[in-house]
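Before anything else, here's the structure in question.
One protein chain omitted, others in place.
Just so it is clear, A and B label the chains in written order, and each chain counts residues from 1 on its own.
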Amino acid sequence: MLTGTLVSGLGLGSMYGLIALGFHVTYVVSGTVNFAQGSAVTLGAVLGYALGVTLGWPMPLAVLLALAGCALLGLVVERLLVRPFVERASDSWLLATVAGGIVLDNAILFTFGKEPRSLPSVLATRPVEILGTGLYPLQLVIPVVGLGVAFAIRTVFRRTDLGRVLLAVAQNADAARLMGIDVRRTVACAYALSALLAGVAGLLIAPLFSVSAEMGTLFGIKAFAVAILGGIGSATGVVLAGLLYGLAEALVTATLGSTYTQIVVFSVIILALALRPDGLLGRAAVNKV
Amino acid sequence: MLRSPLAMPLAIAGLTLAGLALVMVSSGYAHFVIALVALTAIAGTGLNVLLGLTGLMSFGHAGFYAIGAYASAILTLAGVSFWLALPAAALIGAGIGGLLAIPAMRVKGPYLAMVTIAFGFIVEHGLIEGGALTGGQNGLVVTGGPTLFGHAFLERELALLSVLGAGGALYGFHRLALSRLGRAMRAVRDADVAAASLGFDPVRVKTLAFAISAALTALAGAVLPPLMLFIAPSSFPFSQSILFVLSVVVGGAGTVLGPLVGALVTVLLPELLAGLAEYRLLFFGLATLVVLWLVPSGLIGTLARLLPKPAPEPPRPSPDVTRLLYRRGGEPLVIEGIGIAFGGIRAAEGVSVTAAPGAVTSLIGPNGAGKTTVLNMVSGFYRPDAGAIRLAGADLAGAPAHAIARAGIARTYQTTRLFGSLSVLDNVVLALDPGRLWRWPRAGDARDAAALLDFAGYEGRLDRPAGELPHVDRRLVEIARALAGRPRVLLLDEPAAGLTRADTDALGGLLRRIAGCGIAVVLVEHDMPLVMSVSDHVLVMDAGRPIAAGTPAAVRTDPAVLRAYLGGADTPARPRETPWRGPADAVLFAQGLTAGYGAAPVLDALALEVRPGETVALLGANGAGKSTAMRSLAGLLRPVTGTILLDDVAIAALPAHRIARLGLALVPEGRQVFPELTVIENMRLGAHGRAEALDPAEIEALLDRFPRLRERAGSRAGLLSGGEQQMLAIARGLMAKPRILLLDEPSLGLAPAMINALYAVVAELRDQGVTILIVDQMAALALTVADRGYVLEQGRVVTAGSAAELAADKALEAAYLGAA
Partner (left out) sequence: MNAQAMKPQALKTQAPNARAPKAEGRRSPTRRLALGTVALIGLGLASGVHAAETLKIGLVTALSGQSAKSGEAISRGIGLAIDEINAAGGVLGQPLELVARDDEANPSKGVLAARELVQRVGVVALVGGLDTPVSMAIVPIANQMKVPFLGPWAAGTGITRNGAADNYAFRVSAVDALVDEALVAYAVKTYGAKKPGMILVNNAWGESNEKGLTAALKGANLPAAGIEKFEASDVDMVPQLTRLKEAGADALFMVGNVGPSAQVVKSLDRMGWSVPVVSHWGPAGGRFDELAGPSAAKVHFIQTFTFAGNASPKATAVLTALKAKYPAIKSMADVTPAVGIANAYDATHLLALAIKAAGSAKGPEVRDGFYKVATYPGLIKTYEKPFAPGQHDALGPQDYVFTRFQNGEIVAVGN
């Protein structure tokens, strides 16, 4: 059972990490985050279901289009819910993205349907036995893909022009402007990438759970907790915190029962932030007087 | 009338009466809705204390609402009177709020949001697991409502009670906002550093704000059980916390009536949409977005701007302030060998100076010399690694800022840190008794504060929000505020920056008058005429160490000081062999260029031109507007007025990235390399904006020119030394193959050997035909490589000429070190 708990914890944890990376990406580039990130998780899964199952298109195509849809959502969120407020130096982007999430969740509810549906996957039909525990192959695939994507993002950031542009804006937006980089467009790209990551997570976890209009909400909140816990400015910290969070959640559920999971995990978060106010791997901003 | 002090209490009383009347004439469900609006307004007012006054975000206020509701329900079910349960619930809320403040104080921004979110979840799930006490998921059914004098409290009475409570809460908020504590909260929000240096412990102020906020919200929650007859954990979900924030923001954070308006919207809108059944949330989300888009500063905040402007103030008397300030036989501030290092770099080392009472002691030195670092150590923002700071027998080294303020050391800041939302008068009144939160307003407070403002030379309105003041007035108000605590020592950090000559001269007079009151004045300043005219004693620093000390006259002839300021003449950089001759069509042309930050223009109709292949120097003292000119030309500072042409293309309205793509490369002040990217990656980014594809040979060629960069090609730019970073910044600029290269303070903070190497490179680039506009505070150095130069003073070109003419001009030295 411990194996199952660990695998399950690592799997969910890597997904939290992936969604939290989305918070990280927009935060470092623009100082803002999309609080409707959970809705992007939902959208990824719902689009995947609608295209791949309802319309019966080939799954790879459905997945690609679903991810494209998520990226588009990111662009729309940035343009309508973030930029108008940031340009007026208002913090209301925070509430605007929350409201945007409510609108999107309900829009999905009325188009996709009210019932949870199941996204079939060959990797989640027949369990295999590993160390005395039955697991779906997908449960093993998820942490591998999750960490793989996180690693790929790192590689993209380090190796491609787009990645370097994002990093440049994150490190020094003014200097980036002087390089001829359009910071606005870069921020929009970061939002697209952020929603895309959430979409990947949504598509990966959908076959294990179910596809519904509200599947992403709790994931979004937990991922935000993960992003903060890891130190939202540190990509490594965020992924690490995701794994820790997933494992802690699974272990508390297995030992104390799921009724105590949220109390214990959220108490630990408050405690951790009291001890490390900038998150596990976050760096304190220099207090310049 | 609308702005008179009685307007708000009358408005609150009127609204309360209207609410009561509405309850009397309506029935049934309307009572319930009115009560809910009133309770939401109370809870929102609680959140407003935190969000509006103290600037702290909470996404966990549903937790306090729940705590109040459950405390009241559990107590009344146990037989305690509802009228005792109400204050008990508020007390429990305040206690838990104070406890939450402990972790919440340590975190900021999104981290604070997360702590409060976690708190909300813990409360919700704690209630679910609360067993028989909380009734678990099923919640508690409350039967038998409260009674008063035998009269049963049903919906109508509860609605009346809630409306009265809301009126009381709004009035209480109004009083709090005007009280010393409320002003301290706003001071902590506007400028926590400055509040600490007035002796207000930000932790204590924020903890109190949390406790008051939680108590009010819990109090509102305590009325819920008899009203709803049923409470359950699901009554207090995360979304309720968001609704509270929404109601405060929609109404207008920080305004008295904002939470009431917000409560009307967040409670009534869902009621109105009830008929939409399942489409309700969709429309609620959309309506919220529309409100946010239309009125970003909240409904009340937007309406308040429409109020008529206040009437002119009566003339005010100017009583004598020496009574307030004069200190006889004060003790000196003695600084002994203090030093501090940041990440291995010694920002200051072995600094010793004695500031005598009644005298002006100045700390001067080029940029990056460590002057402000010394001030920050003395005022308690940095903890020195070594040395002592003695005042009146106590060693203050390492004490927190608010403790140092209470010991009698006041300060001002390089960029003023006024409490922008408080009036000019309140800024000063708040400082009258350093650090005291509970103090009855005294009749003389306003008079004393006005006298201090008058003494400082402030002539504007006293009721104006400090955030709206022009630059010079900010300086004066900040000085008056620093004096209000009757300090023994006054530290001033570049008070003359951005002031006109006339204002600076007036400031000099003020500093002497302050010293005349027996106060030890410590001045950090770049404006040499000011320093030379007011100082009794001058300490000169360079690269973190003292290099000279003495009277102004002694210091200004010290060769070490001259070298530190103007740069040595022993540079290998040579002037052009043959004078520059080239086409007369300017690459870069500016005329009537006016720009600034906020109210104060820094550039005043600047005109300059740079022709192809020419190297032009832009000179002037600190604060003359050199860097502002560079930022305006490169598009980092917008909007600007006037004309800027780059190759005959008008760029004054273009953003920086478009200008960069047109071929203007600015190597900014402070290098600004991308610290986490490697040297090569930084260079490749330099070519990002150009149309031409990148040829690896170009990078090779540049690495040949900068051999030190080749050695470090793969390492992160942040690990490079200052000189290497400057080389990299120039190389990055050259990667753009620019039409013109702008160099802003390239020698800043570099060791002399490095500066020489750097200028050799600049001379080389010039000889290869690169068009260069260079700003350097080492004027002599800049003139060795330049063909021509402009001298700036207060944002205008005062002298222009060939490099040779300018180098021979004594006026230039005067601009830097002050006239002899």
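One rule holds for everything that comes next: contacts are C-beta pairs under 8 Å (C-beta built on N, C-alpha and C of every residue); 3 or more make two chains touch, one makes a residue touch a chain.
This structure is a prediction, so every number in the text was calculated from the model and none was measured.
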_Among A:L43, A:A62 or A:L109, which one touches the chain that has been omitted from the display?_
A:L109
*Write down which of B:A13, B:A30 or B:L178 is the residue touching the left-out chain.*
B:A30
*May I ask you to list the residues on chain B that touch the chain which is not drawn?*
22, 26-30, 32-34, 128, 136-139, 141, 143, 228-232, 234-235, 237, 261, 264-265, 267-269, 271-278, 280-281, 287, 290-291, 293-296, 299, 302-303, 305-306
*Touching the hidden chain in the full complex, which residues of chain A are there? Just list them.*
1, 4-5, 8, 106, 109, 114-118, 125, 127, 129, 133-136, 208-210, 212-214, 218, 250, 253-254, 257-259, 261
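Methods note: only the chains that are shown with their structure count from here on.
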*Which whole number of Å gives the spacing of the CA centres of chain A and chain B?*
32
*asked:* Quick check on the complex: what are the chain B residues that touch chain A?
replied: 57, 102-103, 106-108, 110-111, 113-115, 117-119, 121-122, 125-126, 128-129, 193, 238, 242, 245-246, 249, 278-279, 281-282, 284-286, 288-289, 292-293, 296-297, 372, 376, 379, 381, 413, 634-636, 655-658, 660-661, 665-666, 668, 672-677, 681, 684-686, 688-690, 732, 736
_Of chain A, residues touching chain B in the complex_ = 27, 33, 81, 84-85, 88, 90-92, 94-96, 98-103, 105-107, 109-110, 161, 164-165, 167-168, 171-172, 174-183, 221, 224-225, 228-229, 232, 259-260, 262-263, 266-267, 269-271, 273-274, 277-279, 287, 289
